[in-house]
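For this view, one protein chain was removed and the others were kept in their places.
What follows is chain A.
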């Protein structure tokens, strides 16, 4: 419980007005930054647009806090690239979002790999 609370506290920490004591924070301090919270839609749209991904699944695992995401990305651009480079591609596109995301896990596939995987799971 405390870790969840702490995570939520940490995300907008840069923009929160400084308080001398942690007990002096009120709800106002936090709601100021609500627009800065990253959403599933935002990540998905960015990947579709900038990576020209053919398929994106984003899952918010932070209960709306915007701190923890996992995603599946399928794109032609991954063809012939090792995993590290694929992840770097995604990371670079989401560079702004990742500043406020705490936990981000990704699975990156080429369209062929994705088809193969779907077939396997279907059976």
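Rule of thumb we're sticking to: a contact is a pair of C-beta atoms (placed from the backbone, for glycine too) under 8 Å apart; a residue touches a chain by one contact, two chains touch by 3 or more; residues count from 1.
Simple rule for what comes next: contacts and distances are computed from a predicted model.
**Student:** Which choice in "ABC transporter G family member 9", "Glutaredoxin-related protein 5, mitochondrial", "Mediator of RNA polymerase II transcription subunit 19" or "Putative GPI-anchor transamidase" gives the name that UniProt lists for the one chain left out?
**Tutor:** "Glutaredoxin-related protein 5, mitochondrial"
**Student:** Check the options A:39, A:54 or A:106 and report the residue that touches the missing chain.
**Tutor:** Answering carefully, the residue with contact to the hidden chain is A:106.
**Student:** Please identify, in ascending order, the residues of chain A that touch the omitted chain?
**Tutor:** Within chain A, the residues that touch the unshown chain are 13-14, 18, 22, 83-84, 87-88, 91, 95, 98-99, 101, 103-107.
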